[in-house]
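Only a portion of the chains appears, each positioned as in the full assembly.
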């Protein structure tokens, strides 16, 4: 099942730089592992913002929840979730 | 350049069914032609709503504008546009 997730990161300005760097590195590794598995299908940066638009391909809402709760930056994020379904005009078989 | 576009269609309940059917058919053909050209990369339905989430890959904002203005359903749509850029964590070379 596909979900669109929009994440906005709000790192407090007084977080020590080394802490921020470390969390961001963990976040990147976590995201890339899920991309390799095919569960985090797409991730784009929104121009000018510390936000991303992502497409997840997971078994169900429970799996999505578990993945998002595991995000190292989760405590600093605002998150919006929309369930997607196949669009009748789509010509891409895998955009189900 | 990539843009995320979210479209919500509000067809007036009193539009004759044949008119609605005709416009939707034109919309579908228009969308599929642009998908074939690679300019309309993705289109997903938002579950439960007459809305879609789309990703466009165009030369610039002018080309995006021209494409959206040509949508047969444009007069009945609410539209939101966000410019996207490559996310530093992305492992997909074409999600630039």
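For reference, chains read A and B in written order, and residue numbers begin at 1 within each chain.
We adopt the following convention: a residue touches a chain if its C-beta (ideal position, glycine included) is under 8 Å from a C-beta of that chain, and two chains touch if they have at least 3 such contacts.
Not measured: the values here are computed from a predicted model.
Here 2 copies of the chain are placed, and the complete complex recorded in this file has 10 of them.
What we mean here is this: only the chains that are shown with their structure count from here on.
Separating the centre of chain A from that of chain B, both taken as means of CA atoms, is a distance of 22 Å.
Partner chain A is touched in their complex by these residues of chain B: 2, 4, 27-28, 31-32, 35-36, 42-48, 52-53, 55, 82-92, 95.
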